[in-house]
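A single protein chain has been omitted from the complex, and every remaining protein chain is retained in its original position.
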Amino acid sequence: MRIKMLRSVLSLVLLAAGPTYATAAGSEDDFKAAYAAAEAANKEAGSLRNQWTTTAATLAAAKKAADAGDFDKATASAKEAEALAKASIFQATSEKTRWKDMEIR
Amino acid sequence: MTDVGFSATRRLILQGAGAVALVGLGNIPFGPTPALAAANDKYPEEAFKAKSEADAIKALYGKTAEPSDKVKMDAPEIAENGAVVPISVTTTLADVTSISFLVSENPVVLVASYKIPAGTLPNVANRIKMAKTSNVIVVVEAGGKLYSANKEVKVTVGGCGG
Amino acid sequence: MRPRSAIYLASAALALAALTLAGSLPSDAADKIDPVADAKAFRKFFTDKFPKVKLEDFVNGPYSMNEDLYRQWQEKEQFPPYEFSLEMGKEMFSKPFKNGKTYADCFPNGGIGVRQNYPYFDEKEGKVITLELALNRCREANGEAPYSYVRDEMAALTAYMAFTSRGKPMDIKIPNDPRALAAYENGKEYFYTRRGQLNFSCATCHVQSPGERIRAEILAPALGIVNAMPIYRSEWSGMGTTSRRFTTCNSQIRGVPFSPQDDEYRNVEYYLSYVSNGLPISGPGARP
Partner (left out) sequence: MASSIRVRATSSGETTEVQALIQHPMDSGFVKDAKGEIIPAHFIQQLTFEYDGKNVFTADWGGGVSKDPYVKFAFKGGKKGDELKISWVDNKGATDTTTAKIQ
């Protein structure tokens, strides 16, 4: 049962992250936009008390890449961070009702 | 959690975030050992430098050991944690003078060596560290001859994801 | 079980039974918060799943699940690694604060043999108070700086207090106060909610697969899982409070942990302790 769960999260993350690698994100503005979006999503996850450590790590990687001037990599990481944050939001909202399924009765 | 994620986690774990991490730096100088042993006998310096159990046993006792079922070793199948592995030995051999514990896969193979004067029973229990799954050997010197027993103890990284 | 708590449980059951009988349909009953029924079902789930394990042995966590581990534990218990922390805790507990008072002045019965009643619901504050929180509040009330919830000092104090309650059955009360029931339910929800990128809940490991291995470690059953707190873990080669256990579990499944003693942690400890009522306190404990 657990493997099924992991695959659901896995597919969700890859799905969101997939298209971002394809597009060529060149400039610093793209990065800034993507980073802001990722931070906002992660903030929302925080309000739902359900952030992931990997979101924070990917955000940090994005910042590091940006500081080093590699905006392609930075934008890609920022988009991946946004995807992770969105997945954690999805998890929080869906679990709001689904937790009862596992409850011992 | 792509493949990259997994190997990153493994590396993280191996870097000792929580587990005992080991650095194969080959011949680390053994560390300053200014204090020599107390009066009655010398600390077996060389033996604690040996990288293989044969060298360690030779440095300690100058002879080789033969397996004997009179040496009963009690060790777990799977260690609950490589940092604290309870190992004990009892033997029915007569006039035992020394008992030693070795772990073949540890960077320093000799872990502990006990001197058993007359009147002390030939049984010892202790808790040792194991780098990874390995053969644990106990050697008993009795009546000038060397006897041994060994058992494989499995050790793996514990814990959840990380 | 002591008569007093038996009477309490009976009266609570009566009160709650009356509530459910008051015309609520079974489907409603599912949403009705019924700690007594929960506790009964919770205990039954584990005693059915592990018929050979004696009820009081569930508090030994992984050691009640595996013979090889049990022997290693017995050997450690001859001279347990938490011995030093226990001694330090005993010393600290009696050392007066700068104002001359000691912890004994903050706790019922001088803090001796009371651990089994923690956490409790404070009706004035309307929130759950855990032993660790009460200890720090005692320090602050006497002009001392609070201890970190995850370091050795707090572990030593809770180790000593747990030691003075060893063998006493866990005896957590839920007053007939809607806020207490809400806190209990919030704790239950936290326990079953999946979190972190690994998408695990406490229940994924400790309800669905106790006795099984996660890498080298055997998973403990949830029944009685907090009875051994605080624990000396070989993994940490040091003491761990309940707070340390909750926060590290969160980060291991890649969920960002809250700060120790946040409401969620206090409530989940309240829930976990309540459903383990009747099982003996076995802290401080040694764990892999």
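Annotations
Note that the chains take the letters A, B and C in the order they are written out, and that residue 1 is the start of every chain.
The rule is short, and it goes like this: a contact is a pair of C-beta atoms (placed from the backbone, for glycine too) under 8 Å apart; a residue touches a chain by one contact, two chains touch by 3 or more.
Note that the structure is predicted; figures quoted are calculated from it, not measured.
Among the displayed chains, contact with the absent chain in the complete complex occurs for B, C. One chain is missing from the display, and on subunit B it is touched by residues 15-17, 20-23, 25, 28, 30-35, 37-38, 40-41, 43-44, 48, 83-85, 88, 103, 106-108, 110-117, 119-121, 123-130.
Interface residues of subunit C facing the missing partner chain: 78-79, 81, 83-84, 87, 237.
One rule holds for everything that comes next: only the chains that are shown with their structure count from here on.
Our note on geometry: subunit A versus subunit C, Cα centroid distance of 33 Å, whole angstroms.
In terms of their C-alpha centroids, the spacing between subunit A and subunit B amounts to 46 Å. Along subunit B, residues 1 each make contact with two or more other chains. Residues of subunit A in contact with two or more other chains: 6, 9, 13, 54. Put simply, subunit C touches subunit A in their complex at residues 30, 38, 41-42, 45, 188-189, 192-201, 203-204, 207-208, 251, 254-256, 258, 264. Note for the complex: subunit A touches subunit C at residues 1-2, 5-6, 8-9, 13, 46, 49-54, 56, 84, 87-88, 91-92, 95, 98-100, 102-105.
Residues 1, 18-19, 76-81, 83-86, 88, 125, 127, 154-162 of subunit B touch subunit C in their complex.
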